[in-house]
Every structure is written in structure tokens, then in C-alpha cells.
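I have placed the structure first, in the form of C-alpha cells, so that the comments after it can refer back to it.
With one protein chain held back, the other chains of the complex are shown just where they sit.
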Amino acid sequence: MNSLSSSFTWLVGGEAGYGITTMGAMFARICARAGLHVHGYPEYPSLIRGGHNTAMVRVGAKKVLGHDPKIDVLLALNKDALDLHLSELNDGAAVIYDGESVPYDFSAVQGLPAGVRIVSVPFARITKELEADRVMRNTVALGASFAVLSGDFNLIYNVLERTFLRKGPEVVEHNSRVARAGYDFVLKNFGEGLCGKKLTAVAGALERMLLSGNDAIAIGAIKSGLKFMSAYPMTPVTSIMQTVAANGVKYGIVMKQTEDEIAAINMAIGAAHMGVRAMTASSGGGFALMTEALGMSAMTETPLVVVMGTRPGPSTGMPTWTEQSDLRFVMHASSGEFGRVVFLPGDNDECFEMTLAAFNLAEEYQMPCFILTDKYLGESVSTTEIFEHKKYKVKRGTLMSISDATRVKDGDFKRFENTASGISPRAVPGYPNCIYTAATDEHNEFGDLDETGENRKKMMDKRARKMVALKSHGLPESERFCLHGEADADLTIVGWGSTKGPILEAMNLACEKGLKVNFLQIKCALPFPVDGVAAILAKAGKILDVENNSEAQMAGVIRENTGILISDRFLRYDGRPLNAREIFKKIISL
Amino acid sequence: MNSLSSSFTWLVGGEAGYGITTMGAMFARICARAGLHVHGYPEYPSLIRGGHNTAMVRVGAKKVLGHDPKIDVLLALNKDALDLHLSELNDGAAVIYDGESVPYDFSAVQGLPAGVRIVSVPFARITKELEADRVMRNTVALGASFAVLSGDFNLIYNVLERTFLRKGPEVVEHNSRVARAGYDFVLKNFGEGLCGKKLTAVAGALERMLLSGNDAIAIGAIKSGLKFMSAYPMTPVTSIMQTVAANGVKYGIVMKQTEDEIAAINMAIGAAHMGVRAMTASSGGGFALMTEALGMSAMTETPLVVVMGTRPGPSTGMPTWTEQSDLRFVMHASSGEFGRVVFLPGDNDECFEMTLAAFNLAEEYQMPCFILTDKYLGESVSTTEIFEHKKYKVKRGTLMSISDATRVKDGDFKRFENTASGISPRAVPGYPNCIYTAATDEHNEFGDLDETGENRKKMMDKRARKMVALKSHGLPESERFCLHGEADADLTIVGWGSTKGPILEAMNLACEKGLKVNFLQIKCALPFPVDGVAAILAKAGKILDVENNSEAQMAGVIRENTGILISDRFLRYDGRPLNAREIFKKIISL
Amino acid sequence: MTTKPLKILQNITELDTGAKCNWCPGCGDFGILIALKQALFELQLDPEMTILVSGIGCGSQAPHLLKTYGFHSLHGRSLPVAAGMKFANHRMKVIAIGGDGDGYGIGISHFINAARRNLDLTYIVQNNQVYSLTKGQTSPTSESGYKSKTTPEGAIEPPFHPLGLAISSGASFVARGFAGDIPHLKEVFKAAISHRGFAHVDVLQPCVTFNKINTYRWYQERIYKLEDDTSYDKKNRLEALKKAEEWGERIPIGVYFAGDRSIYEEAVPQMADLPLCEQEISDVDIDPILKNYI
Partner (left out) sequence: MTTKPLKILQNITELDTGAKCNWCPGCGDFGILIALKQALFELQLDPEMTILVSGIGCGSQAPHLLKTYGFHSLHGRSLPVAAGMKFANHRMKVIAIGGDGDGYGIGISHFINAARRNLDLTYIVQNNQVYSLTKGQTSPTSESGYKSKTTPEGAIEPPFHPLGLAISSGASFVARGFAGDIPHLKEVFKAAISHRGFAHVDVLQPCVTFNKINTYRWYQERIYKLEDDTSYDKKNRLEALKKAEEWGERIPIGVYFAGDRSIYEEAVPQMADLPLCEQEISDVDIDPILKNYI
């Protein structure tokens, strides 16, 4: 049994605005609490209503590395969901729908896979009979799903209890009753074993978190000591703002929604300048508006963490879909030349860890650090081992204490001192004896304006040296890439960011078939891990570049840095994430 | 006699705000009208007063390709000018200063080159004696310069006449009298032949223009049929706004200064959408603010011309100095993937011609086109043959006429039709029968919102195909690079943009010394001339990358596109432009 | 240049595009769209000589639903885009539209500059006091204390008074309508569109999905019509400024201010004759300019 056959995909589809996302979250949560591994991927249009929404949840007993578009259980809340998804069914799939409310002629459907079972459950009628609210049809449907998957009803009950107990036991009971009605209806009318796949709890499994990449980043930021976040809502990063805000009072963090992205980044820089850890987050056009101030962070050497969550462009593009098309934009955003770190997390753990690292590096090297993610990673949820965070050390680099400052002689303080590492001592406003002005104009070691050629070169070199130091100390090459699989392979896949899971799974599938495939994950676009990547690719067999964009931007970055041309490319740029099946197919075809 | 010995450099230095720029312009103009070739390079700090300003004018009987920092005549209006520039004198140079007002001990100066003549002219006293205004000291100094260079006084007179005749003949005479006094003072007290170099008019020379790269761009835009420009002042592009505005009423062009750069680019796009040729211009942070809307131009397929004049960054940096550090930023600015043209003019002629081309290509391919220049090219003036412009044809691509539209059946019009070339028919609002909405969201051929994967891919491919068409038709490779010098060489210099002149001169100097050097000029960063550059560099001997930045960005672009690593680099990033002497020295050293 | 034959609307349905509408049932944006269609129809504007320019937000889908020319621009940028259009072809009716986040949030600098500039534009704000398309965050017109996921403890800033800002910035026409009163809103739109100069209409637009405070009912309980107060003088700028601060127990709708200011276009000699877009560009003679540089 490979990872595809040992897991199943449950998909609920219906009109936007009808609680699809909530339902997906509930199903995922139940499975996660049953000790199963879960990956949940929501698809929704950039509209509040009317468009088609889906929540796809993939469940398995072993780690689930991404979504699988082949559906084992289709829960269709309207006709569109049938029209759109019947063609995506797996062998032995089950289709659950309300045949009374949405009559559908399945005989007209061509090419249904073998053994598909059609399960009509009168969600509407059952809801009515129980005198439940209209929206509780979804609960009926949820119950029916579990019956179809031969799942234990108690799994549902436990989560309902946990979710609704705050609202009172009667709410729990009511919900349970409604779910049970759907569950029982299926068992009674259709019996068991409707779907080829089964939902079986894993006894004694570890407790795991179920969270999104965005959650992991927000939590990472809080752990890092974030004190101030300023941002402007934008898909797919809004939930980072919201998670931070939700924890604001408890953790002493101010999350300020600003008038626009320009204010957001400028406020974050102002706050960071005063010695708090600060960040901002945006996407596409919002990030574009921030590009000017990135240079201010660099020039005034103010630490800053920026999360960039991408979506398909150009321009407004497809705001709620996914794409990896802003790699180059982030690498080169803002005028002038300066060092920066661009992290490329590939899963929740990396989102968390790279956020921790970003806050430290931003302060140690006094420069902007970026976390480049996308809608697929940011908004998909997956089961994740509880973050290990006790060993995290807040590193504040050369940030002085007030006592340090007390020992400074007034007039001596060089905020931008030309040190060997390029890193200068950092006192913040409010400290004694260290008065200085930080300027976006070129300045000398004290911070005074100085446009002489000599000073210019000195300060450019000083700032550039910080990157040298960062490469050798703060973030050595070994942390900037990872070779997954056997060192020796006939095919090396290259990828970055959110495609990590699907590529890993495809690699595993290929290896199981006896192919020798490995996967070079680029974890950091800047500073680019030149030597490591060059060494691996130089002795690689075939190389396949896999990216969720149309220009194979990482392949370009690799060639720029190593001279190595990767001509085999597997690119997807229709707004949908890459999945293991198609990557595997591509591998086979090479 | 090589180009260095056959030309001379005159430099006036003094406090900012004391008419240095005007004086430089006047000196340059006089030389130009004398049939000489001129290059004028102004240096000024980002302050209105107090800082040190210089105007450097280089003059020769043959084409002068850039500035030469070795000074033959130093006109020092204050002590700073002496302190700063005495070390930059050429052999046989002359120093003119007002020893009465600014006593200076030359004996204390170490290492003055051979044969330097010190010429003290009491500017202040002479001005006073003539009862002229204080500011006319500059005119005395100008006259003195000509005497030192053994120039004919009539050359001055002619230009004074031309300049001041509008103000009345008495103004001409007054100015002439003051200049003459300076001239005569030198002849009387010091005699002739003070400077090793002489200023000799070239009889019967062609009339030439004396203008800056910015002027050439503004004039090019006007010639192209520019109707609307919106921009926000920013060094070094402000003079483009001002030249366009000055010609606005006469040419029916509206130049709108907006509330910020965001409004500027959005207005330009709005105007272009209605069918007029529109442009905007900015630098550094202002350009950064425009990056969001660049994607709008791409997604709505609205033609747009953007001039980006760079200066040293990061951030505010050194606003009035020069640098080529935004190549990558311009290439990748804005989110998402889309085609664009990035022109890299190297001199006034290319500024003019590439502007003409940019306006045509923007309309033919319905995409944003960039002209990437910098302070050195944009604000330096040089003598230029009068632009040949009669053969220019305005090409508007698939822009329909109202009569074309009359024949369209209502409801049939596909503004974003998926044609073979990717270029769709273009009707503008106000036309009959063609009603459509242009959207920054992904849309179908009619312009309606469509987020399906199928449509997305189709439209991405359609837009991408325009670049394919542009590469083969609108802007073939041969126009995107130029190999200067002999095809066969031991050393190939690679460069782009404003360094063209200095590199060409250095190449000539090297060739005169018997070295085999040629120069590959990259004229277009996007679409990059992959095949041509690869072919030339593959068979090149040594390669030297010359750029006015610290990261050798073009070398990176070249490696990305051709795999060829250029390890020899000559980079300058102190805010000053590269000059032929230092490039030549580097060539010799290789 | 041939000129376009005038297109005369026979039936208001000719303004429908047939595009699928994705607003929530009951959304105030429907009322605004209907009132706008009615206004355009009654004014007998040529839809081919009209363009609706929106930003990004729920309501900014409007151009796809109205059969005039349309431009669905960037979040907050409808006004500069519209201004550029007006410069290029000042014979077109240019109407900008967008949400409160779009116009009073990220786009506010363009809003007050448009008011100051006084190009002959109409600007309609679908003011639902919330960021809806991004699923319900606090907006610059959200009430103080408004709780959303970005202000879980409630908004601290007081809401902007957009009409006051418009008047302070020099707008020559300032009005407010209510999406739940289509006949009245239609009249407001007609007055705004007919006004020469920048005309701003703030429309109270219930968002039934995300704003549970400012509902149809909430507005209905508060609004009253300025027209009903015969003593109110809409030509009096200071009175209008004062009126613009009225928000709470009672909220006026109707025309707050209708002043008389010369429009920007008129001061531009380049546009006195033909619109810029109709001026010939095929053979521009630059010789006179080149001469200046010799």
C-alpha cells in the first residue's frame, strides 16, 4: 500500500458562504483527534458568495504530505459540486448528496470509475424533522460522511463536545443528535462499507496539532517575542494578523491594522527601531507597496520580519488561489543593493522554525528578513507534531542594555560603526549617552549625512559584510538547503516552498517503484546556498525543476548561481497547487 | 594624440546655490556653439545650499564620450573647491581663483602636477568696480576661463547675445563687459598660453544639440505622440517632467504632477486605457511605489511607458548621485509573471530612439515598457547630432478605429481574444459596440472574471505569447545588443546603460595601445538577447564586466541566461560614475 | 476621425451584462447597482460614452454587472485611474465606485485630492463599514468599539466622517444615500452624475454577512432625508460641514452640499478643443524643440 492507497480524500463542495470551510475544519479536526494524519486544503473563489467552495481533507494513518485530488468521498451540497467533481472520483468512491433537494441523473454521467456508490441522504428533510436550523444540514452531512467511511460515531461526538461545551451541554447534544441522524440514515438505508476506504482511529496515537502554515508563522512570531505587528488585510496572509490579534492582550502584543500597507511597514520599522520585535505581512500588490520601506530597514539597519504570502498574479490576479510567482520579486524588491534573508518554508515545521530564525537573524544582522510562503502552505491545515520550542533562544545580537549604554561616553557612540563583521553596536532611543539619528540617506558611522565617495564605499562594504558574516555564522549553508532521499539518484528533483510535501510524496512513490529519485529542497533564496546546490547538481543524473509558476524562477536563480541549466521542468500556473500524483507521473515519463 | 590628450576638462566648483550649474551650462554651450564636442557632468549634493557643487565640462574637437576627472582648468569659487580639486589636476593645468577674497597658500599643497599655473583673478573686486551684481562674479570667472584657454572672446559674446537678447541689448552689453573684464585681466596680468590645452573653435562644424539624456527622453516622448504624463518630482527624473510640461500647451500634452507616485502611475494607466500615449517617470522609492500598478498595466494589457532613472540606494541613499543598482528591481518589479521590455540606453541617441521604440512596443504588444537610465546619463549634457526623426512611424498595433468598431456586432467583441500572437484587438472606451470591462483579476477573452484553471492557463499563455512575438518581430535580438569594435578580440568588456561612453573610450584607448579589446553593450535587459550574447561570449577571450554597482547585476543576468560566468569585474559604487581612465587602467591590468 | 453614433437606451435591461452576480442575497450592493442603472437610464446616458471604474472589494465587481465600459482596477486606486481617463477623454462620463476600505482606507489620499482637484467625476462609495471581501475586518468607517478579527477588543479609532473630509478638501458636491431606499438613491445619483465637478456619494450599504451592527434596520431607524428639512441650505458650505458630523442617533441622507466651482478640465488649454485621445499624433513636428538645444 503506497501513500495514495493508504489514505483517502474527502471533499465537500457547495456554494460559497454556506459554511464549507467550517465543515472541512470540523471533519479534519475529528480525524486528527482520532490519531490520524490529516491535510486539509480549502478552495474558494475571491467572492463571498455564489462561487464554488470546496474543502478537501486527506486522511491517512501515516504522515500525509499534501492533498490528493482523487476523491474517495464526495459530499456534494449542491448540483455544481456534482457537476464539477464527479470526474475527480477515485475507484470505489462514494458520493453523498441530497437527492431530494437536488435531483441528479447519474446515469448521464460518463466514465464514473469502477465501484462508485451513490448515497442520497435527505439533509434538508432530516434537518427539518429535527427542527434544527437550516445551517445544520452540514452537520447531517458530516454524520453521513462518517457512516460512509465506516467511522466510529464517538469520534464525532468527542469533537462536538469539545467544540460546543462552552455553549452548554444541550448544544452538544443537539449537534450530536443531528449528526447522528445523518450517520444512522446511511447505515439504515445503505449499510456499511460503502466506500473502498475506511476511517479507522489509531489507538494511542500522539496528540498532534492541526494547523495551517499561517498559524505556524503567527505562533512562531509570538514565541520569538513579537511585540508589534502592523498590517493591512490581504489574502492569503490575513489569518496571520488575526491569530496574532487574538493572542494580543494575553501576550502583550499590539496588532495594528493600518490605513494601508505603506503605513504598516513604516510603523513596524518605527517600532523595531525602538527595540521591539516587529513584523508585517502582505501579498502581491500590498507587498509591492511595501517595497520602498524595505530599503529603509536596510539603510537604517533596523531589524524587520516580513511575511510574503503569494497568490497568482499579475495584479489582483486570483486572490484566493496559489502560485509561487514572486520569488524574484521578493529577492530584488526595493531600490539599491543590500543584504536580506529570504526563507522558503515548505511545511508547518519550517514555517515555525524559520520564523524563529528570522526574528533572531533580523536582530543579529540588523536587516530585513523575509518568509516567503503562499496560499497553499499558508491556508492548508495539516497535523503537525507539537512544536518543540523550549530550546529556542532569543538572540538579540549587538543590542545593548541600558547599563551598557550608561558606560558609553557621550558623543562617542557610533551606531553604524565600521566593524570587522559589519555589525554595529545597537542602542535604541531612550538609552543614555547614545543619541544618534538614523537616516535613510547615506551616513557615516555616527549616523551623520555623508555623501563623499570614500564614506559611501566604506558604508556599502560594511553593510555588505553583514551578509558574509550571516552566511558563515548566523545561517550556514547547510541550513539553506536539504537533500531528501538517497544521495545517489538517477533523478534529482529541485523545488522550494509549498511544493515540498507533494514532491516528497512523489519521490517516495517513485522510490517504491524502484526508481532512484531524490529531492533537493532550496530552503533559502537569499543567501543562496551556492556551493551545496552546485555540488549536488553537478553530480546529479537527470534534474527536474518543479515549481508552481510559469517561468521556473528557481531554475533561473540556480543557473545564475551555479551555471547549471535545468531544462526539464514541471510547472503549474493555473492557480492550483501541484500534487504528488502529477509529479509522480512526470517522473515516470522522464 | 588620444582622446584624453586631445580634449580638456574644465571644472567650476563652489558652494551649492551659487549658480554653479548655470555657469557650467553656459561654458558648455559656448564650446558647443564653437563647433566643439562637449560633455557636461554636474555634481551636487542632495541639499540646496551649503554643500559643494561642481560642474565639469569636457571639450574636444572629436566626439567626447564621457567626463574625464583629470582637470585642465579649475575654476575655484571658494576655498573648498581648491581643497577638494587641487589633487585632481592634470599636467599643465591652470587654476583660476580669487586670491584677494580667498587667500590660499599653494606652497603648502603637496604633489601638484608639473607645470600647473595659478591664476588669481579678483572676481569680487572686478565685479564691484563694474558696479555689477554680486552674482556676476561668475561671469568674470567665465571670461577668465576663456583667456586661460586662449579662447576667442567672440565665442563668449555670441552666446551671451543669444541668451540675453530677449532681455534687451543693454543686458547683452553689460554681461559682455563683465566677462571681458575677466578675460582682459588674465591676458594683461598673466599673458597667453597659461594652460597646456587650448580652446579652438572648429570652423564650419555641424550645428549640434547640447542636451541631457532626460531631454532626449522627453523629446522622444513628445515625438512619439505622448499626450499625458503623470509623475511626482524625484531626482534624477524631474527634468523629464519639466521638459514635457514646458512643451505641454504647444504640443497638446498634459503633464500632471500628482499627489504621489501611486496616483501618477494609476492616472497614466487610466489615460492610456482611453487610447492616448501616456507615461510616467520616477526613481528609487518613487518607482517602488509604482510597482503595484505595473501589474495592472500587464493584466489589463494597457500600454504604458515608465522611465526609471536610478541613483544610489538603498532607500533615500544619495539622491543626486549615480548608480546602476536597480537593474534586477526593474526586471522583476510587481507580483506575478508577465512580459515587459526593459531598455538600457547608453547615450542621448539611444535615449531618444529607445523612447520612440518603447511607445510603439507598448501599444503593439499592450504591455509596460521601461526605459532604465540613471543620474549620469539623465543629467549629464553632451553634444549630439540633431535627431533624425522624420522616418519615425507611430505604430499602434491592433488599436481599432471607430469605423472598425462600427462593424463589430454588439456582444461579439473579445478585448482579450486568445489569438495566435497573443495580441488581442483593442477598442477603447467611447467606441461603439465594444463594451467590455478590463479587470486586474484574471478574466476570460471578453474580460469577464474567470478563475477556472483552464481559463487561467489559457490567458497566462496568451499573455506570454506576446513576448514571443515581440522577440521575433517587434524587437529582434539584433536590436537588443551591440558589439562595438572588432569581432575578434582578446578581451571583451560587457556593460550596459550610462557606462557606454566611458567604456567605449577606454576600449579605444586600449586599441590605440595595440590591445585587442571590444565591447558588448547590452541594450535590453528584457527580453534578454540570449543567443547573441551567448555566441559572442562563448568565443570571447577574457571577459570583463563593468558596472556602476556593487553586485555586478548584469553579470548575474548573463549567467542566468547563458550559463557563462564573468569573474573579472570592475565595479564602482561610491555614487560616482565610471570614467574611461580607470576602465582603461583596469584593462591594462588584466 | 469618425464619431460614434449616439447609442440610445430603449430599455433599462440593456444595462444588464448577464454576468453572474456573486453578491450575497440581500447585500446592499444590489440596491446600489439598481439605483445606478435607473439613474443612467433616466438620464439617458450613452453607455458607450460611460465608464464605471472600480477598485477591489465586494462592491467593486459592479462594472462586470453594468453594461457600460468598465475598469476593475486596484484596491484603492479607482480615483486616479478615473482621473487619467477623464484627462484622456473628457467627453466620457467617468464614474468611480468602490468600498469604504477602498475609498476611505487605502485610497483616502486620492479621495481628498479628487475633491480638491474637481475634475468632472462621480464617485460612489459602497460604505458597509467593514472590509467584506477579505471576510470582515474593521474599516475606517466602522463604529468605535467594532469587534472584528483584527480588532478583537473593539476598534479604538473613531470612524471617519467622509463627507466632512470631502467638503474640507473642496468637493463641490457631497451627498449620502441608502442602499435600502432605491428611489431616493437614484435621485441622489442623478444629481451627482449631472453635477459639473467632483461629486461624492457615500452610500450606506448593509453587508448582511459581515456587519451585524449596521444592518438595514439599524440604518432605517436613523436615517432622515435632508430634502425634508426645508430650512437646510445645501449651498452653505459651513452648514454642510456641520451636517457632515451628524452621525449616530440620526443620520441625514440626501444632498449635503452642492456648490459651484469651476472644473479642472476647463483650466487646461490642451483640452479646450478636442479631447487628448482624438488629437492626431502620427507626425509630431519636434523641430522647434530641437532648435532650442542648438
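A, B and C are the chain letters, set down in written order, and residue numbers restart from 1 in every chain.
In this section, contacts are C-beta pairs under 8 Å (C-beta built on N, C-alpha and C of every residue); 3 or more make two chains touch, one makes a residue touch a chain.
This structure is a prediction, so every number in the text was calculated from the model and none was measured.
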| item | value |
| --- | --- |
| Contact set of the excluded chain (shown chains only) | A, B, C |
| Residue touching the undisplayed chain, where the options are C:Ala19, C:Ile251 or C:Val268 | C:Val268 |
| Contacting the left-out chain in the complete assembly, out of A:Val64, A:Ile262 or A:Ile423 | A:Ile262 |
| Touching the absent chain when the full complex is considered, from A:Tyr431, A:Phe519, A:Phe570 or A:Phe584 | A:Tyr431 |
| Which residue of B:Thr54, B:Asn90 or B:Thr235 touches the chain not shown here | B:Thr235 |
| Touch criterion as defined above, residue of C:Ile12, C:Ile156, C:Ile213 or C:Ala272 at the omitted chain | C:Ile156 |
| On subunit C, residues whose C-beta touches the chain left out of the figure | 106, 108-109, 112-113, 116-118, 140, 153, 156-158, 160-161, 164-165, 167-170, 238, 241-242, 264, 267-269 |
| Residues of subunit A (touch criterion as defined above) contacting the omitted chain | 207-211, 215, 219, 222-225, 227-228, 230, 247-254, 256, 258-260, 262-264, 266-278, 292-293, 296, 300, 386-387, 389, 394, 401-403, 405-406, 428-441, 447-449 |
| Interface with the unshown chain - residue positions in subunit B | 16-17, 45-51, 232-235, 238, 241-242, 245-246, 248-249, 255, 257, 259-261, 285, 315-316 |
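The working rule: only the chains that are shown with their structure count from here on.
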| item | value |
| --- | --- |
| Where subunit A and subunit B are represented by their mean Cα positions, the distance between them in whole Å | 44 |
| Subunit A-subunit C separation of Cα centroids, rounded to whole Å | 37 |
| Residues of subunit A whose C-beta touches two or more other chains | 45-46, 51, 285, 315-316 |
| Two or more partner chains touched - positions in subunit C | 56, 61, 72, 74 |
